[in-house]
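Apart from one protein chain that is not included, each protein chain of the complex appears where it belongs.
Showing chain A:
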Amino acid sequence: MGWQKKILRVNLTNGTCTAEPLNMEWAADYLGQRGLGSKYLVEEVDPKVDPLSPDNKLIFATGPLTGTPASTGARYSVITKGALTGAIACSNSGGYFGAELKFAGWDMIIFEGKAPKPVYLYIQDDKAELISADEIWGKSVWDADKYLHAKHQDPQLKISAIGRSGEEGVMYACIVNDLHRAAGRSGVGTVMGSKNLKAVAVRGTKGVSVKDPVRFMQTVGEKKQILAENPVTGQGLPTYGTQVLMNVVNEVGALPTHNAKSVQFDGASDISGEAMHEPRGSEGKANLVTNQACFGCTIACGRVARVDKDHYTVKNRPEYWGASGGLEYENAWSLGADCGVNDLDALTFANFICNEQGFDPITFGATMAAAMELYEMGVITDEDTGGVKLNFGSAEALTSMAELVGKGEGFGKILGLGSKRLCEKYGHPDLSMSVKGQEFPAYDPRGIQGMGLTYATSNRGACHLRSYTVASEILGIPEKTDPLVTEGKAGLVKAFQDATAAVDSSGLCVFTTFAWTLEDFYPQIDAACDGEWTLERLAHMGERIWNMERQFNLAAGFTAKDDTLPKRLLTEAAATGPAKGKVSGLDKMLPEYYELRGWSVDGVPTPDTLQNLGLS
């Protein structure tokens, strides 16, 4: 129960769609979504596989609570070996697609092989078929979505697709569902494009059963009440969204600016959540149109925004005048502060293009920032860029390059490599602000020390969502810790990593953890799922998932040497703010972290650790 106990295996090479029972022994140990999808990947894919070869697999995985009445039961994850990183990738998305897949009766889809010609997968409950994508190959996510809705004459169809960037081999392509929700990071869309798979369109009419319906409804009702009464999930997130952090993180001196050359941005207020509420331009209307919820969510943090019709980016382009997915904090940072751009509508437009053509705005913005630094150093020239001046602060450079990356054309082809490959190409690898090939997001480890360890040890490359210690170090959730010290951070990071791995396997959203702890998750899982689910079981499972992902990466060729940070963060001190004079103290945290994890000094899980976690 909770699970549909059925997976769909799609062999793209042969064009077959086959139903299989879900492995319930694995479900008992890995629950669903991130954990269970990763277990299937680890069992079925050689860690050394070329991410873009047909031998890599692409797994869409829901959790047992996806599609149930539990708050935020919208989530699904895409698991594969990441194109950008070569590490295990797991990108999590909301919207409505995940719940619809569950309603169709499937816990998971496993794509293997490579289609000889572009196809999309069409699912109507138990029926699944591959159909030629000739009509939509070369089209954007938005055009593909429109076409498929019209073709199948079903407004309730839920669609997850790649855009042109994924077809063109942009290394950080996303998989976008419901027009502007995305499995965003690590190049999962690039893997999808390499398989000639354009989209998954699903319509489900079945329900999701749970083990004890009365207890489940009572429990999820109580937990929704907690979210409603919590000032963060009940008021702060719906009103200001994640973007409320822009001024906070700038104030604490941890806002990476100009490719992390500095830690505070003069224009932060101009691109903040507060600015999105303010009337602007000739229209006298705000950038923010409304907030929006994913399926079943009672928080509703999503931003829906519009670009002013007179803004240079959309003048005489009415196709961009409508409301669409607005800026989240990470995107506003990467496109804004990191590139030194304080034009809110330009950032919103660039974000629209990322959604329309399906590429990760965090990696794109951070790659732009690296290119801007190289341009100002004279390493990248006007000849390279086609005459576009890539100076920090140039909104025009940002938006024009976003359009080129989206199409995989011109200098956009080079920017589409991501910052690691781009900086290596131009002979300055140290200027890539990445770990394991993936760019770090909107928190500078010099000002928030726990995030340095978070980035260095994240199994999917630098990422904030693997252990969001910002909650504790800056926001005081669940309790305040000092962001400028390294003491205690190894334990904090481990605790966040393990708990998040469990949450990411449930089908619910990690944003609930601003109000809930695992104490609030396990009763909901226990009421829905077969077996007895306790706090201890969930916590142990989270640690098991973390170590399983680590084992995959070690087998793929990563070592402790990859658990590091860009040189800039380790050697160039913050020049302003509370962290002035500080670098990341990673060297003080990492050995303790390995010890707490039960890993050797080389970062390898010991036999005892593996045995304790059932991973021997």
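Please note the rule applied: contacts are C-beta pairs under 8 Å (C-beta built on N, C-alpha and C of every residue); 3 or more make two chains touch, one makes a residue touch a chain; residues count from 1.
Note that contacts and distances are computed from a predicted model.
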Consult the UniProt record of the chain that does not appear here and report its protein name from "Extracellular solute-binding protein", "Cytochrome c oxidase subunit 3 family protein", "Peptide/nickel transport system permease protein" or "MoaD/ThiS family protein". "MoaD/ThiS family protein"
Could you tell me which of A:53, A:132, A:235 or A:606 touches the chain that is not displayed? A:235
Which one, A:244, A:462, A:548 or A:569, makes contact with the chain that was left out? A:244
Hidden-chain contact residue, picked from the options A:207, A:221, A:322 or A:476: A:476
Across the whole complex, list the residues on chain A that are touched by the chain not included here. 230-232, 235-237, 239-245, 247-248, 251-253, 269, 273-274, 328-330, 464-465, 468, 470-471, 474-477, 480, 482-483, 510-511, 514, 577-578
